[in-house]
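One structure is given below, encoded as C-alpha coordinates.
Here the complex is missing a single protein chain, while all its other protein chains stay put.
After this line comes chain A, so read on.
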Amino acid sequence: MTAHYLEAARGRESPDVAPSAPLKVKAFGRAFVRSRALGWSAVLALLVVWQVVATVRTMPELPPLDAIAVEWLDQVENGELLSALLETLRITAIGFVIATLVGVALGFLMGRVRVVWALAEPVVELARQIPVSALLPLLILYLGIEDRLRVTVVVIVATFPILLNAFAGARSLSRTMRLTAQTFRLTWWQTQVEIGIPAALPFILVGMRQALGMTLVMAVVTGMLAGNSGVGYFILQAQQVLNVRALFAGIFTIAIVGYALNALFLLLDRRLTRWRTLGAADD
(Lines give C-alpha, C1' and ligand atoms only; values in the text may rest on other atoms or scores of the structure.)
Protein backbone atom coordinates (compact mmCIF):
# COMPACT_ATOMS: atom_id res chain seq x y z
CA MET A 1 0.00 0.00 0.00
CA THR A 2 2.58 2.48 1.19
CA ALA A 3 5.16 1.31 -1.28
CA HIS A 4 2.66 1.73 -4.05
CA TYR A 5 1.92 5.26 -2.94
CA LEU A 6 5.60 6.20 -3.00
CA GLU A 7 6.06 4.64 -6.42
CA ALA A 8 3.23 6.71 -7.78
CA ALA A 9 4.70 9.88 -6.33
CA ARG A 10 8.02 9.19 -7.95
CA GLY A 11 6.45 8.26 -11.27
CA ARG A 12 4.76 11.64 -11.52
CA GLU A 13 8.08 13.44 -11.56
CA SER A 14 9.62 11.45 -14.39
CA PRO A 15 9.22 13.05 -17.84
CA ASP A 16 6.83 11.47 -20.31
CA VAL A 17 9.14 11.39 -23.32
CA ALA A 18 12.36 9.43 -23.38
CA PRO A 19 15.19 11.96 -22.94
CA SER A 20 17.80 12.36 -25.67
CA ALA A 21 21.37 11.23 -25.02
CA PRO A 22 22.90 14.60 -23.96
CA LEU A 23 19.90 15.21 -21.71
CA LYS A 24 20.51 11.83 -20.10
CA VAL A 25 24.13 12.74 -19.41
CA LYS A 26 23.07 16.03 -17.93
CA ALA A 27 20.49 14.39 -15.73
CA PHE A 28 23.03 11.85 -14.58
CA GLY A 29 25.45 14.65 -13.74
CA ARG A 30 22.84 16.45 -11.69
CA ALA A 31 21.89 13.29 -9.81
CA PHE A 32 25.56 12.56 -9.21
CA VAL A 33 26.45 15.90 -7.60
CA ARG A 34 23.38 15.62 -5.40
CA SER A 35 24.15 12.12 -4.14
CA ARG A 36 26.77 10.86 -1.77
CA ALA A 37 28.58 9.22 -4.69
CA LEU A 38 30.27 12.61 -5.01
CA GLY A 39 31.81 12.35 -1.56
CA TRP A 40 32.82 8.76 -2.06
CA SER A 41 34.57 9.69 -5.28
CA ALA A 42 36.49 12.34 -3.37
CA VAL A 43 37.57 9.74 -0.84
CA LEU A 44 38.63 7.44 -3.63
CA ALA A 45 40.61 10.24 -5.34
CA LEU A 46 42.36 11.00 -2.07
CA LEU A 47 43.34 7.35 -1.66
CA VAL A 48 44.68 7.24 -5.22
CA VAL A 49 46.81 10.34 -4.60
CA TRP A 50 48.07 8.77 -1.40
CA GLN A 51 48.98 5.55 -3.15
CA VAL A 52 50.79 7.36 -5.96
CA VAL A 53 52.73 9.66 -3.64
CA ALA A 54 53.67 6.85 -1.29
CA THR A 55 54.87 4.62 -4.15
CA VAL A 56 56.89 7.33 -5.93
CA ARG A 57 58.57 8.64 -2.78
CA THR A 58 59.07 5.97 -0.18
CA MET A 59 58.65 7.47 3.26
CA PRO A 60 58.46 5.41 6.45
CA GLU A 61 55.80 7.75 7.86
CA LEU A 62 53.51 7.34 4.84
CA PRO A 63 53.30 3.66 3.82
CA PRO A 64 51.46 2.82 0.59
CA LEU A 65 47.91 1.57 0.93
CA ASP A 66 48.63 -1.93 -0.28
CA ALA A 67 51.24 -2.35 2.43
CA ILE A 68 48.70 -1.14 5.01
CA ALA A 69 46.16 -3.60 3.60
CA VAL A 70 48.63 -6.48 3.92
CA GLU A 71 49.45 -5.45 7.47
CA TRP A 72 45.73 -5.19 8.23
CA LEU A 73 45.09 -8.71 6.90
CA ASP A 74 48.03 -10.03 8.93
CA GLN A 75 46.76 -8.42 12.09
CA VAL A 76 43.28 -9.75 11.48
CA GLU A 77 44.63 -13.21 10.82
CA ASN A 78 46.86 -13.41 13.85
CA GLY A 79 43.87 -12.24 15.86
CA GLU A 80 45.46 -9.17 17.44
CA LEU A 81 43.39 -6.54 15.71
CA LEU A 82 40.21 -8.57 15.79
CA SER A 83 40.35 -9.28 19.50
CA ALA A 84 41.23 -5.64 20.14
CA LEU A 85 38.23 -4.58 18.08
CA LEU A 86 35.91 -6.99 19.84
CA GLU A 87 37.13 -5.67 23.17
CA THR A 88 36.44 -2.08 22.12
CA LEU A 89 33.02 -3.01 20.76
CA ARG A 90 32.17 -4.81 23.99
CA ILE A 91 32.89 -1.69 26.04
CA THR A 92 31.01 0.42 23.48
CA ALA A 93 27.95 -1.81 23.66
CA ILE A 94 27.80 -2.04 27.43
CA GLY A 95 28.35 1.69 27.83
CA PHE A 96 25.82 2.56 25.16
CA VAL A 97 23.09 0.38 26.64
CA ILE A 98 23.59 1.75 30.15
CA ALA A 99 23.77 5.34 28.89
CA THR A 100 20.58 4.84 26.90
CA LEU A 101 18.68 3.40 29.86
CA VAL A 102 19.84 6.09 32.26
CA GLY A 103 19.57 8.95 29.78
CA VAL A 104 16.10 8.06 28.51
CA ALA A 105 14.66 7.31 31.94
CA LEU A 106 16.05 10.40 33.64
CA GLY A 107 15.63 12.79 30.71
CA PHE A 108 12.07 11.67 29.99
CA LEU A 109 11.00 11.83 33.63
CA MET A 110 12.60 15.27 34.00
CA GLY A 111 10.47 16.38 31.08
CA ARG A 112 7.22 14.90 32.36
CA VAL A 113 7.40 15.05 36.14
CA ARG A 114 8.01 18.47 37.62
CA VAL A 115 9.49 17.18 40.91
CA VAL A 116 12.04 15.06 39.10
CA TRP A 117 13.04 18.09 37.03
CA ALA A 118 13.31 20.30 40.12
CA LEU A 119 15.44 17.71 41.84
CA ALA A 120 17.69 16.69 38.98
CA GLU A 121 18.13 19.81 36.87
CA PRO A 122 20.87 21.51 38.95
CA VAL A 123 22.82 18.29 39.33
CA VAL A 124 22.61 17.49 35.64
CA GLU A 125 23.55 20.99 34.54
CA LEU A 126 26.52 21.07 36.92
CA ALA A 127 27.77 17.62 36.04
CA ARG A 128 27.42 18.32 32.32
CA GLN A 129 30.05 21.07 32.52
CA ILE A 130 32.81 18.83 33.84
CA PRO A 131 35.09 17.46 31.11
CA VAL A 132 35.47 13.75 31.64
CA SER A 133 39.23 14.13 31.43
CA ALA A 134 39.09 16.23 34.59
CA LEU A 135 37.32 13.40 36.34
CA LEU A 136 39.76 10.74 35.19
CA PRO A 137 42.28 10.88 38.04
CA LEU A 138 39.48 10.48 40.56
CA LEU A 139 37.79 7.76 38.58
CA ILE A 140 41.06 5.84 38.30
CA LEU A 141 41.52 6.21 42.01
CA TYR A 142 38.05 4.81 42.70
CA LEU A 143 37.62 2.29 39.91
CA GLY A 144 41.09 1.16 38.86
CA ILE A 145 41.94 0.99 35.17
CA GLU A 146 39.96 -2.03 34.08
CA ASP A 147 36.50 -2.49 32.62
CA ARG A 148 34.69 -0.62 35.34
CA LEU A 149 36.61 2.56 34.58
CA ARG A 150 36.22 2.24 30.84
CA VAL A 151 32.49 1.58 31.00
CA THR A 152 32.00 4.40 33.49
CA VAL A 153 33.80 6.92 31.30
CA VAL A 154 31.80 5.86 28.26
CA VAL A 155 28.54 6.09 30.22
CA ILE A 156 29.37 9.54 31.59
CA VAL A 157 30.08 10.89 28.14
CA ALA A 158 27.21 9.19 26.31
CA THR A 159 24.44 9.81 28.84
CA PHE A 160 24.19 13.58 28.44
CA PRO A 161 23.23 13.83 24.76
CA ILE A 162 20.63 11.11 25.26
CA LEU A 163 19.31 12.71 28.42
CA LEU A 164 19.05 16.19 26.95
CA ASN A 165 17.28 14.94 23.84
CA ALA A 166 14.92 12.70 25.81
CA PHE A 167 14.08 15.75 27.93
CA ALA A 168 13.41 17.87 24.85
CA GLY A 169 11.30 15.05 23.42
CA ALA A 170 9.24 14.75 26.58
CA ARG A 171 8.67 18.51 26.56
CA SER A 172 7.66 18.44 22.92
CA LEU A 173 4.31 16.84 23.71
CA SER A 174 1.72 19.33 22.46
CA ARG A 175 -1.21 20.55 24.49
CA THR A 176 -3.65 18.94 22.06
CA MET A 177 -1.94 15.59 22.41
CA ARG A 178 -2.08 15.82 26.18
CA LEU A 179 -5.76 16.70 26.03
CA THR A 180 -6.34 13.83 23.59
CA ALA A 181 -4.94 11.44 26.18
CA GLN A 182 -7.26 13.01 28.75
CA THR A 183 -10.43 12.86 26.70
CA PHE A 184 -9.80 9.16 26.03
CA ARG A 185 -9.30 8.81 29.78
CA LEU A 186 -5.81 7.36 29.70
CA THR A 187 -4.17 6.87 33.08
CA TRP A 188 -0.86 8.65 33.80
CA TRP A 189 1.04 5.50 33.01
CA GLN A 190 -0.87 4.84 29.77
CA THR A 191 -0.29 8.43 28.71
CA GLN A 192 3.47 8.06 29.07
CA VAL A 193 3.67 4.67 27.38
CA GLU A 194 1.17 5.22 24.57
CA ILE A 195 1.77 8.90 23.84
CA GLY A 196 4.71 10.40 25.74
CA ILE A 197 7.40 7.92 24.72
CA PRO A 198 6.38 7.55 21.06
CA ALA A 199 6.20 11.34 20.70
CA ALA A 200 9.65 11.66 22.25
CA LEU A 201 11.16 8.82 20.24
CA PRO A 202 12.50 10.87 17.29
CA PHE A 203 14.33 13.12 19.78
CA ILE A 204 15.63 10.14 21.74
CA LEU A 205 16.99 8.58 18.55
CA VAL A 206 18.85 11.79 17.66
CA GLY A 207 20.44 11.75 21.11
CA MET A 208 21.33 8.07 20.80
CA ARG A 209 22.98 8.67 17.46
CA GLN A 210 25.09 11.49 18.82
CA ALA A 211 25.99 9.30 21.79
CA LEU A 212 26.87 6.30 19.66
CA GLY A 213 29.75 8.10 17.94
CA MET A 214 31.03 9.45 21.24
CA THR A 215 30.76 6.01 22.80
CA LEU A 216 33.09 4.43 20.26
CA VAL A 217 35.59 7.29 20.59
CA MET A 218 35.62 7.03 24.37
CA ALA A 219 35.95 3.24 24.26
CA VAL A 220 39.07 3.66 22.08
CA VAL A 221 40.53 6.49 24.15
CA THR A 222 40.07 4.73 27.47
CA GLY A 223 41.79 1.73 25.92
CA MET A 224 44.88 3.90 25.41
CA LEU A 225 44.76 5.40 28.87
CA ALA A 226 46.58 3.05 31.05
CA GLY A 227 47.52 0.76 28.24
CA ASN A 228 45.12 -2.02 28.89
CA SER A 229 43.11 -3.19 25.90
CA GLY A 230 41.09 -2.57 22.79
CA VAL A 231 41.89 -0.82 19.53
CA GLY A 232 43.31 2.13 21.47
CA TYR A 233 45.88 -0.12 23.03
CA PHE A 234 46.58 -1.74 19.66
CA ILE A 235 47.42 1.70 18.23
CA LEU A 236 49.53 2.61 21.23
CA GLN A 237 51.54 -0.58 20.84
CA ALA A 238 52.03 0.05 17.14
CA GLN A 239 53.36 3.47 18.02
CA GLN A 240 55.81 2.06 20.55
CA VAL A 241 57.34 -0.36 18.08
CA LEU A 242 57.13 2.30 15.32
CA ASN A 243 54.94 0.10 13.15
CA VAL A 244 53.32 2.87 11.08
CA ARG A 245 51.41 0.38 8.95
CA ALA A 246 49.73 -1.13 11.98
CA LEU A 247 48.98 2.40 13.21
CA PHE A 248 47.09 3.14 10.03
CA ALA A 249 45.43 -0.29 10.11
CA GLY A 250 44.06 0.55 13.56
CA ILE A 251 42.88 4.00 12.56
CA PHE A 252 41.13 2.78 9.42
CA THR A 253 39.47 0.04 11.40
CA ILE A 254 37.95 2.58 13.78
CA ALA A 255 36.74 4.80 10.96
CA ILE A 256 35.10 1.94 9.11
CA VAL A 257 33.53 0.40 12.19
CA GLY A 258 32.25 3.80 13.31
CA TYR A 259 30.76 4.40 9.89
CA ALA A 260 29.11 0.99 9.89
CA LEU A 261 27.64 1.51 13.37
CA ASN A 262 26.19 4.85 12.32
CA ALA A 263 24.74 3.34 9.15
CA LEU A 264 23.17 0.49 11.11
CA PHE A 265 21.69 2.97 13.51
CA LEU A 266 20.25 5.07 10.72
CA LEU A 267 18.60 1.97 9.35
CA LEU A 268 16.97 1.30 12.71
CA ASP A 269 16.03 4.97 13.00
CA ARG A 270 14.31 4.96 9.63
CA ARG A 271 12.35 1.84 10.50
CA LEU A 272 11.19 3.23 13.83
CA THR A 273 10.21 6.67 12.54
CA ARG A 274 9.00 5.78 9.08
CA TRP A 275 5.82 7.78 9.73
CA ARG A 276 7.79 11.02 9.93
CA THR A 277 9.31 10.89 6.47
CA LEU A 278 6.10 10.07 4.64
CA GLY A 279 4.71 13.59 4.56
CA ALA A 280 7.94 15.10 3.25
CA ALA A 281 8.90 12.64 0.54
CA ASP A 282 9.60 15.39 -2.01
CA ASP A 283 13.21 16.10 -1.31
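Heads up, the rule we're going with is that contacts are C-beta pairs under 8 Å (C-beta built on N, C-alpha and C of every residue); 3 or more make two chains touch, one makes a residue touch a chain; residues count from 1.
Just so it is clear, contacts and distances are computed from a predicted model.
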*The chain that is not shown, which UniProt protein name from "Fatty acid desaturase", "Ferredoxin, 2Fe-2S", "ABC transporter" or "Sarcosine oxidase subunit delta" does it carry?*
"ABC transporter"
*asked:* Out of A:V132, A:M177 or A:V257, which residue would touch the omitted chain in the full complex?
replied: A:M177
_Tell me which of A:L186, A:L236 or A:V257 is the one touching the absent chain._
A:L186
*asked:* Counting contacts across the full complex, list the positions on chain A that touch the omitted chain.
replied: 1-2, 5, 174, 176-177, 179-180, 182-186, 194-195, 198-199, 201, 273-276, 278-279
